[in-house]
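The complex is shown incomplete by one protein chain, all other protein chains being positioned as in the whole.
Chain IDs A and B follow the sequence of writing; residue 1 opens each chain.
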Amino acid sequence: MRFNDAVLGAVLLAFSITVGLWARIFPAIPGQEYGAAVFPTVVAVALGICALLLIMSGLRQGGGVLLFEGWAREPGGYLRIACTIALVIFYILAAKPLGFIPTMTIILLFTLRMLKTGWLPAIAIALVTAVVLQWSFGNLLQVPLPWGILSAWRF
Amino acid sequence: MSAIEAAFGLILHWNVLVTIIAAAIFGLFVGAIPGLTATMAIALLVPVTFFMDPVPAVGAMVTCSAMAIFAGDIPGTLLRIPGTPASAAYADEAFRMTQKGEAERALGANLLFSAIGGLFGTIVLMFSAPWLAEIALKFSSFEYFWMALLGLTCAAFIGASAPVKGLVSLLIGLFVATIGLNNPAGVPRFSFGNTNLMGGIDFISAMIGLFAVSEVLRTVAGGARPAPMVQASIGNLFKGWGRLFKTYWRQQLRGNILGTAIGVLPGAGADIAAWVAYAISRRFSKTPEKFGKGHLEGIVESTSANNSALAGAWVPALVFGIPGDSITAVVIGVLYVKGLNPGPTLFLNDPQMIYAVFLVFILANLIMIPFGWGAIKLAKQILRVPSKVLMPVILAFCIVGAFATNNTVFNVSVMLVFGVLGFIMEENDVPIAPCILGIVLGPMLEQNFVTSMIKADGSFLGFFERPIAASLGVVTLLIWGSSFLSYLIARKRGAHGSDSRAISHDATNP
């Protein structure tokens, strides 16, 4: 999924203008000339220049706005990417109420099946990975992974 | 002489050796998991060391940190998930070697040059610590500003195949670094009033996203078809070492010296050392065109540099109690508890103790070789796992690793955002490595620029008034000037023909 350089440049230009304008409202350090605005402004200006260079080279190259190669030619690719992103969002939302083991088992099972792993190995891998992660991170490394609905069975 | 004998007596106890070995295994384990840092490994050891004698306590920490930093190279090479920002400089290069079936060769070299780098740094520490610490104490914000700028300049060299896109990546990283409250003025920026964003973007979660999650997305998009990654087993890892050492002794020595020099400066550390070393290696290589395609040369120089920087960080820590990095900060606390108060007097009052600490350093770097060897052989099995199974499991580790960096799901969100960003960037040939450097160096650059301006009452001349600052400044400006000049010359010469991309490629690789 390759964008023409001119498209990338335009997006970056818009972004750098936003950052630059936003930086205007940052206050200075009391009694000093240089404060919170300096650094973001420098970054915005430099990014703006790079964006203009990209736009120029993109226009010179010509060609389509978007180039599809490899995976991007088949619709399944987008679906799988969207699913993966959705699963991580699911973790962010569900991990605390549901607990680490159930949430992670669901995510693993879904991705494993999506990549066409057989049902039986998929279930086994998902469960074992989730339980081992909970045990090793939770107990050995003191990472407070949530227990959620399994609170009564914590180990 | 008797002090050295006494030191050997302190070390050669079964309980000291057992502690060191246990710490080594723990360090390898923690370091190899992305998201878990060497600092975290050390912090977990702190309560354990309360109940130990001084020598095993310090031994455990030294060994654990050396192992964890080396182990960070393992996932970097095998899966392109650098364990630490110090390995991010060459993670891509090492992963390309894995794709060519040379994972063992890359990791073997990593192990060898990491160990040698550590030993080199230790020797420097033993013989010139007090003297080097004096120089390190001459560094003020003016000098650090130039150091940071020099580091960023090197990143521009690394992304040299398309300089504009490399620069874009770097600037995105610098922008990300401005988010939050951690800036000299102490005001929240780009945080939308959100408490988590006020805390800033954690670079480890960002790194997991940019490198690992983007890779997962790419593999998933293609349906995780089995890629041919047959690994050539070189069996005995130690076999090719003599030849490696002969071929790359220049790179190794240069990396060692540079790494120790940068490591000695408090706050600069292994990250900058690795990037600068990689850039220098490319600049002075006879075959710069091989860089970025799975070439060992840059890896050797970089890995030599980051491990010697680790030992270098102990110089100001032991001599003046000024922590060189977060690892030494923890250890300084433990030294105090154990009655080994850092300071020049430590070298005079307790010579057998300080020699014992040095011996532990040497021991740690020596046992790194057999233990690292075992870890490599074990970790290599990961590559046999088909990617339709491996990718989901990597995703699980990424989520847990990102969560563990600050124990909050907010960092999982950060990881996801950067995963998508990294995916889009790589699809469009924007390199991701400079972005990480931007996030790491951004705060250092800004902090030192603003504080320097306050000190100099707003005068730019302050950056050239002190001798070390002036020389660093001139070097940086010369590098910029010469790059720009050669770009202009190449542009003029090539104006009649070929497209602009090829020209800019030549310009930075003269």
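Keep this in mind: a contact is a pair of C-beta atoms (placed from the backbone, for glycine too) under 8 Å apart; a residue touches a chain by one contact, two chains touch by 3 or more.
Keep this in mind: contacts and distances are computed from a predicted model.
S.K.: Under which of the names "protein-glutamate O-methyltransferase", "Tripartite tricarboxylate transporter substrate-binding protein", "Aspartate carbamoyltransferase" or "Cell division protein FtsI" is the non-displayed chain listed in UniProt?
M.R.: "Tripartite tricarboxylate transporter substrate-binding protein"
S.K.: Considering the whole complex, which of B:Met198, B:Leu253, B:Ile362 or B:Ala470 touches the chain not shown?
M.R.: Candidates B:Met198, B:Leu253, B:Ile362 or B:Ala470; residue touching the omitted chain: B:Met198.
S.K.: Just name the one of B:Gln99, B:Ser128 or B:Thr408 that touches the chain not displayed here.
M.R.: From the options B:Gln99, B:Ser128 or B:Thr408, the contact with the absent chain belongs to B:Thr408.
S.K.: Which residue from B:Ile42, B:Ile116, B:Leu390 or B:Leu472 sits in contact with the chain not drawn here?
M.R.: B:Ile42
S.K.: For chain A, which residues lie in contact with the unshown chain of the complex?
M.R.: Residue positions of chain A that touch the missing chain: 29-32, 142, 144, 151-154.
S.K.: Residue-wise, where is chain B in contact with the chain that is not depicted?
M.R.: The list for chain B reads 39-40, 42-43, 46-47, 50, 137-142, 180-182, 184-186, 188, 195-196, 198-200, 202, 266-267, 316, 319-323, 326-327, 329-330, 332-333, 336-339, 341-345, 406-408, 447, 450-451, 454-455, 457.
Definition applied: only the chains that are shown with their structure count from here on.
S.K.: For chain A versus chain B, what separation do you get between their C-alpha means, in angstrom?
M.R.: Roughly 23 Å separates the two chain centres.
S.K.: Chain A touches which residues of chain B in the complex?
M.R.: Residue list for chain B touching chain A: 30, 36, 40, 44, 164-165, 167-168, 171-172, 174-175, 178, 183-185, 187, 189-190, 213, 216-218, 220-224, 387-389, 391-393, 395-397, 399-400, 403-404, 407, 409, 412-413, 415-416, 419-420, 423-424, 427-430, 442, 445-446, 449-450, 453-454, 458, 499-501.
S.K.: Considering the complex alone, what residue numbers of chain A touch chain B?
M.R.: Those residues of chain A that touch chain B are 1-3, 8, 12, 19, 22-23, 26-29, 32-36, 38-40, 43-44, 46-47, 50-51, 53-54, 57, 60-61, 70-72, 76-78, 80-81, 84-85, 87-89, 91-92, 95-96, 104, 107-108, 111-112, 114-117, 121, 125-126, 129-130, 133, 137, 141-145.
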